[in-house]
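Here the complex is missing one protein chain, while the rest keep their positions.
Read from first to last, the chains carry the letters A and B; within each, the first residue is number 1.
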Amino acid sequence: MHATTQSRHWIWIAVAAGMLLLPLGLGSDFALSVCTKIFIAIVFALSYNLLLGQGGMLSFGHAVYSGLGGYFAIHALAAIGAGSLSFPVTLLPLIGGLAGLAFGLLFGYVSTGRAGTPFAMISLGLGELVAASVLMLPAFFGGEAGVAANRVTGSGLFGIDYGSQREVYYLVAAWTLACAALMYWLTHTPFGRMANAVRDNAERVGFIGYSTHLLRYQVLVVSATFAGVAGGLAAINNEIVSVEAVGAHASGAVLLMVFIGGAGHFLGPVIGAVVVTLLQTVVSSYTHAWLFYFGLLFLVMVLFAPGGFASLLATLLPTLCSRRQLRLLAPGYLIGLGGLALLLLATVIGVEAGYHIAGHGMGATFRLFGRSFDSGALPALAVAAAALLGGILIWRYALDRTADARAVLGTQELMHGRPHAAGNAKAEHA
Amino acid sequence: MEFFLVSLLNGVSYGMLLFMLSSGLTLIFGMMGVLNFAHASFYMLGAYFAYAVGSQLGFWPALLMVPFLVGLIGAGVERFGLRQVHRFGPVAELLFTFGLAFMIEELVHLAWGRSAVDYPIPADLDFTLFTLFNTGFPAYRGFMMLVSAGMMVGVWLVLTRTRIGLVIQAALTHPEMAESLGHDVPRVFMLVFGGGCALAGLAGVIGGNAFVTEPGMAAAVGSIVFVIVVVGGLGSLEGALLASLLIGVLQTFSVASEWKPLALLGGGVSSGVLAQAAGLKLSQMAPILPYLLMVAVLIVRPKGLLGTRED
Partner (left out) sequence: MNTTLKQLTLAVALAVAAPLALAQNVKIGYIEVLSGPLGNVGELGKKNLEFVVEEINAKGGVLGGRKLEVVPLDSKGSPQEALVQLKSAIDQNITFVTQGNSSAVAGALIDAIAKHNERNADKRVVFFNFAAIDPDLTNSKCNFWHFRFDSHSEMKMAGLTDAIKANPKAKKVYLINQDYAHGHQVAKGAKEQLAAKRPDIQIVGEDLHPIGRVKDFAPYAAKIRASGADSVITGNWGVDLTLLVRAAKDSGLDIDWYTYYAGAYGSAAAIGEGGIGQVKNIVEWNANVPNPKMDAFYAAYKKKHPKPEDEFYYYRMKMMTNMLATAIDQTRSVDPFKVASALEGMVYKGDLGEVTMRKDDHQSLQNLYVATFNKVGAGGVRFGLEGTNFGFGSVKMIPAKDTALPTTCNMQRPAK
């Protein structure tokens, strides 16, 4: 991307403004709550990307750090409420971060000896261990029910007591911006660059005198700290931390977020966090098939776009910025979009019909998109099949059309002597 | 003495069961370097297919047909999915199998519902084989051990004594050379993946009726299989056997133990989390011992007990 430093600053300011103004547009507490969850997921995913995208370490147990951070934060919150600890609730995520730091120091030393598959397997084993231990020590972890606390601990500054979802939203938004900015800055420091170096060629890094173990250890500790902050934010938002916070599902979810969003770009985890959280909260309230969509989305991304949504955007952006390219490529892209929309429709109808038939048999009334079809789901399947066929045909046509347009573009640029833009480059993947 | 012998027998038989579950995964990882997250899902497929086929045709035809069916699906997955993803690197391959595990589980829910299905042990094998000190040893368990041993011997024979086995071993270490000599290396990989999945399917046929065929079965055995493969050594079949037996015996004996391994943590504390940890009996901790073992082995010896390849 060719954005200058100044335009980057503008992006940050625009994002901050957007986050500030969002509650005015959203009506309900529930929507605000979903947005808050998205922000927390963004912090968590960005912390994971420090490990995966920047450091090249695939971890299956990252939720350990955020979950443990959450547990310590909620205990602190309970203590604040009981009066035995005097600490501002606004800074509570710091306690989560400290807990994440501590456990990162503890677990990180033994797990960062090697990268690659051993690291991944150790993280998996540690994740299972911590999850099992949480259930075995209910004195601290509250067992199955978890630990709950009240975030309203008396009236604070300016009367903000975090009772309303709106106040929590702003708190989380502020923390998210701060963490994101901090992590962004980190990736551009020498530390961040050395992390990239270890990811790309660990042997060479060893040759120039750095200890790869120490570097990886440091990356993990920093990543665990931010994960702990995310856990602390979740503790405030949910007012409860239970064993799911350290479990395999949470670890899997953050992996999905970063992968779907794109591990190679800073914005990738952000996109992934938004998509996955929306899938988990909003989509799951409309359909029982949300897990299936999850898996399908994941498979499709791995097969066709392993660089994630961010890499897709990166290839599209130069096109959108150049009027000439836009004029040539737009028709093809739009037709492709139409084809994709048809394929999506076909998938949704097909999956919903499939789930309906499986659960209720062929004849029962089939409800989709708020309408009822009394004749059952079979006609819907036919529609889905037709949409599938149509979608594939249109997609293929769009591909051909885009290829032609790109050829024309290439010829034009050759004739005019301008360098060919990055429209065709495959994004780097982690 | 009686208790020791009975526990030993139980431990060894449980270990053989674990080996049956993990042999396919070891094969795939050893041969192709792909850690197949969907292995437990193929195990689940095998069990459900056996239920479906078995209810129509009986247990023995299912035993013959289902592994083949599951292997076919595995080969298809390799040909149309894994192969495409191969060029994106090992992380992408891992994640592909991860997503695949999700999908298979959801498809099984769709097809057979979310309750446990009644996949029974065949009547011919539902008797007590012998009685050791008043404790009956079920014949079906003995049958499982037999199949497990047969699986091990069979795989070893195929790999070392047949031509295709030698080609597989060659393709593992020198794929380009094997290809230059005219062997279809991609097809070999497809065969290996399919073979590993077939083994998982066989484990499902044998184990599904003993361990209850239900939607959560993949998640329940998934992690223990990984522990075995990692502890035994990534790529070593003998290591997987050793690890399976070790874990089987360890878990079985620890269930009986009243020993409190963390008692030292207690000190003089009478309540709180340290006291609780001190009070944990080994029998309560038994199912997490494999994970402790795995982490310990990985730290001390990342190749695993008898491992041949690391990454």
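Operating definition for what follows: contacts are C-beta pairs under 8 Å (C-beta built on N, C-alpha and C of every residue); 3 or more make two chains touch, one makes a residue touch a chain.
What you see is a predicted model, and the numbers here were worked out from it, not measured in a lab.
Of the candidate positions A:Ala132, A:Ile160 or A:Leu368, contact with the hidden chain is made by A:Ala132.
The omitted chain makes contact with just one of the residues A:Gly116, A:Gly143 or A:Gly206: A:Gly143. Among B:Val221, B:Leu241 or B:Val295, the one in contact with the hidden chain is B:Val221. When the omitted chain is restored, the residue from A:Ser242, A:Ser311, A:Thr347 or A:Thr402 that touches it is A:Ser242. Listed residues B:Tyr14, B:Phe189 or B:Phe226: the one in touch with the omitted chain is B:Tyr14. The omitted chain makes contact with chain B at the following residues, 2-3, 6-7, 10, 14, 17, 105, 109, 113-118, 128, 131, 134-138, 141, 211-212, 214-216, 219-221, 251-253, 255-256, 283-284, 286-288. Remark: the residues of chain A touching the chain excluded from display are 28-30, 33, 37, 132, 135-136, 138, 143-146, 148, 150, 152, 163-165, 238-242, 244-245, 281, 284-285, 288, 290-291, 359.
The working rule: only the chains that are shown with their structure count from here on.
Residues 58, 110, 113-114, 116-118, 120-122, 124-126, 128-129, 132-133, 136-141, 248, 252, 255, 259, 289, 291-292, 294-296, 298-299, 302-303, 306, 354-355, 358, 429-430 of chain A are the ones touching chain B in the complex.
Residues 35, 81, 84-85, 88-92, 94-96, 98-100, 102-103, 106-107, 109-111, 113, 223, 226-227, 230, 234, 271-273, 275-277, 280, 284-285, 287-288, 291-292, 294-295, 298-299, 302, 310-311 of chain B touch chain A in their complex.
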